[in-house]
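The complex is shown incomplete by one protein chain, all other protein chains being positioned as in the whole.
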Amino acid sequence: MKREGPVALLMISGFLYIISVIVASPAMEPVAATLDDWYKVVVGFINLVGVISLTQVNGRAVLRRSEGWFYNAILLVVLYGYIILGLVGGLHNVAFNLIYDNILTPILMTIFSTLTFWIGSAAYRAFRAKNADAAILLVAAVVVMIGRVTLGSAISPAIPKAAEWILNFPTVAGMRAIEMSAAIGGIVLALRMITGLERSFMGFD
Amino acid sequence: MSNDIWVWIGAFLTLGTYSILFKDNPVYRVLEALFVAILAGHSVVINWYNFQKPTLTGRLGEGKEWTLIIPLFLAALMYFRYSRKYAWLARYPMAFLMGIGAAYVLTKNLKPMFLAQARATMLPLWVPGNIGATINNWIVVIGVASVLTYFFFTIRKQGPVNAFSRVGRIYLMIAFGALFADTVLGRVSVTLVRFQFLLQDWLGLGM
Amino acid sequence: MTIFEKLDSLDRRWVFAFQALVFCIVILKPVGLALTVGDQVRTAYETIDSLPAGSIVWFGTDYQAANAAELEPAALAILKHCFQKNLRVIGASTWPEGGAMMARLLNQVTPDFPDKEYGVDFLNLGYRPGGQVWLQQLTDDLPAAVGGVDHFGDPISEYPIMDGLNKIQDVALIVGIHVGTPGTPEYIRVITDPHNVPMITVLPAVSVAVTMPYLASGQLVSIVASLRGGAEYELISGFSGTAMTGMDSQSFMNLTIVIFVILGNIGFFYNKYKKGASGGGGANV
Partner (left out) sequence: MIKEGMVLTFILELIMGIALLVVVKRARAGKKIPVIHEIPGLKALEEAVGRATEMGAPIMFVPGKGDLADAQTYAALPVLEYVAKSCAEYDTRIIVPLGVAVVYPVAEAVTRQAFQVSGKGDAYRETDVRFINEQNWAWAAGINGIMEREKVSAQILFGAFWAESLFLAEAGNRAGAMQIAGTASTSQIPFFVAACDYTLIGQEIFAASAYLNPEPSTTGGLVVQDWGKMLGLVLVLLGSILVTLGSNAIAELMLK
């Protein structure tokens, strides 16, 4: 029940789905449709796991008065306050949307925008032509950086052309091979799961 | 300067968040708690109205689709992971999700991600009268082949295989350089919007 | 320590400060560099322009607020273009925040099109769980997959826009605004590749190189990339927006980074020449 049961469920649901998709028989079609629906329902109803974990982690910090527990307390109050606001007021509720648009959105956008600064310092710090590999990466990056902005064509029409060429030929080739290897890797993992060889999702006990 | 209270709040939030560029500080930690909480809360509420409520009241309540009890039961088992004794029950919903997930990979990925990509690489190695296209086709074919070789792990890379694999690494470095550069573009646009907000909407400069 | 030696190991905050300064200057004193419309955006524009009035365009808003700044200008220009051509628009998302993102887009565009009516000309279906499994359901039975409510949790059975829409294959075009998973690959695997539904993707710059193989293989119609794609779309469609003003800053910020890279390398080689030791960087590239 503890180990073989889940593996059996994995194999049965997986094989059933594959057969119903791959075999051209109208009798099998509802099977895949039903499994799709159940999948969606399971995913849609396990979402509280994240909230419970969040509550556990932060609640524990508050109870133990660990370093910075005050922030954990704020988090819990806002989390449950906001959930209650949404569930009581509905999605047309002005306060609910105002908080989302005027508090959450600016913070999130700003966090994302700090990446520009990290990218600048990472480029400065790391892009050194230490060896052949690094030099190639550096030259490709500089050509594309200048060639993809309006300034590039202002300097010389050859720069945007070079940037386009790098993106359309060597980059496409490299990325395509990465995608193809990734596809094979994913398929082999799926085969290992569906044949019951890969069981680490159950953890260790 | 703006007269809108929300612009002031937005400016405070923006500057407070940027403070992380210097060091971790209390203002940033409060903002962090705020956005974690609001995001998590938002997704709970959205999922309730967009999916859980219509499923429970509509399909189960009015539609009497009793078979839905099976996936709902599976989902409920997930919550046993908080129990020390019955945590293994949570493996069942996981196993179901992974079985379907594996089936998706096996039925949907090979063709668009592998076969179609191989097909798109089958290019003529001699384009009559067009030396440029000929060279470009060679570059793509050799690139795909050499990067695939780079990712062989159970073959000892010696002699020509090793050399070809090195070629693959050069392609990867070009691709990563291009990718890095391209990304700078995107990130800059996000920062630009924040600076426009601070300078124009809030301080009223350069309008 | 000479200036050349210092160039090898400037404090990151100098880099930050200089970048911030460049942003301020470019916003306050724009130069106005000329912009040209690239092939990708032209293809996207012509594809939408050639759709017959009344066709349904599916907006897959699979992104979150953090990405809005980069993607919204392009999404807004495309949405305006759709309304102008009297196309009908349905938004839906596999990301919990996607419904709110579609609402943001609509709130910004609908004031310019007062005759467009919710449920008739456009609809926001919001989020559904399941990722690619939900996309698969859309190809089998769209109304069942949607489950009868919109983003606000209101019933949609009365809305005429849903009439005759039985499968996602019935839409004329998919505009995928994607940043991650689920995103473009899932749409390609489940909808566009097996069912030949044309798709345009609006992508952040970081995803472009990764997605290029699908464009080159014909599995995608076009990629409208980042703020620049938005600016080009604004230019070709004649809708003025915020993206155009951003192009200067992109140019100068890229230049700033390139200058820092060059300075860093000058310092690196100077130190190497002087001491024969390696510099301050620490990468394995």
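Observations
In this document, chain identifiers A, B and C correspond to the written order of the chains, with residue numbering beginning at 1 in each.
Assume a residue touches a chain if its C-beta (ideal position, glycine included) is under 8 Å from a C-beta of that chain, and two chains touch if they have at least 3 such contacts.
In this text, all values refer to a predicted model and were calculated from it rather than measured experimentally.
Though it is not drawn, the left-out chain touches A, B, C in the full complex. Per the touch definition above, the residue from B:Leu72, B:Ala118 or B:Ala133 contacting the chain not shown is B:Ala118. Although one chain is not drawn, the whole complex shows that of B:Gly16, B:Pro71 or B:Gly101 it is B:Gly101 that touches it. Residue A:Ala123 is the one among A:Val41, A:Leu91, A:Ala123 or A:Val142 that touches the chain missing from this view.
Touching the chain that is not shown, out of B:Ala11, B:Leu39, B:Leu74 or B:Ile139: B:Leu39 (per the contact rule at the top).
The chain not displayed touches chain A at residues 21-24, 49-50, 53-54, 56-57, 67, 108, 111-112, 114-115, 118-119, 121-123, 125-127, 137, 175, 178-182, 184-189, 191-192, 195, 197-198, 200-201, 203-205.
Listed here are the chain C residues that touch the chain not shown: 12, 66, 179-180, 194, 206-207, 209-210, 282-285. For chain B, the residues touching the absent chain in the complete assembly are 20, 23-24, 28-29, 32, 35-36, 39-40, 81, 87, 94, 97-98, 101, 106-107, 110-111, 114-116, 118-119, 121-126, 137, 141, 144-145, 148-149, 151-157, 172, 176-177, 179-180, 183.
Basically, only the chains that are shown with their structure count from here on.
Among the other chains, the CA centroid farthest from that of chain A is the one of C.
Ranked by C-beta contact pairs, the top interface belongs to chains A-B.
Annotation: 16 Å between the Cα-based centres of chain A and chain C.
Spacing of chain A relative to chain B, judged by their CA centroids, is 4 angstrom. The multi-chain contact residues of chain B, meaning those touching 2 or more other chains, are 21, 39, 42-43, 46-47, 49, 51, 55, 100, 104, 109, 113, 117, 120, 173, 175, 178-179, 181-185, 187-188, 190-191, 193-194. For chain A, residues touching at least two other chains, in rising order: 36-37, 39, 43-44, 47, 90-91, 100, 104, 108-109, 111-113, 116-117, 119, 123, 133-134, 137-138, 141-142, 145, 148-149, 167, 171-172, 175-176, 179. Against chain A, in their complex, chain B makes its touches with residues 6, 9-10, 13-14, 17-18, 20-21, 29-49, 51-52, 55, 67-68, 70-72, 74-76, 78-79, 81-82, 88, 91-107, 109-110, 113-114, 117-118, 120-121, 136, 139-148, 150-151, 168-185, 187-188, 190-191, 193-194, 197.
Within the complex, the chain A residues that touch chain B are 1-2, 5-7, 9-15, 17-18, 21-22, 34-39, 41-52, 54, 56, 68, 71-72, 74-83, 86-87, 90-91, 96, 99-100, 102-104, 106-117, 119, 123, 133-134, 136-145, 148-149, 163, 166-167, 169-184, 186-187, 189-191, 193-194, 201-202, 205.
Interface residues of chain C facing chain B in the complex, by the touch rule stated above, are 13, 16, 20, 23-24, 27-29, 66-67, 69-70, 96-97, 99-100, 126-129, 132-133, 136, 147-149, 151-153, 185, 188-190, 193-194, 204-206, 208-210, 213-214, 216-219, 225-228, 242-243, 245-246, 249-250, 253-254, 257, 285.
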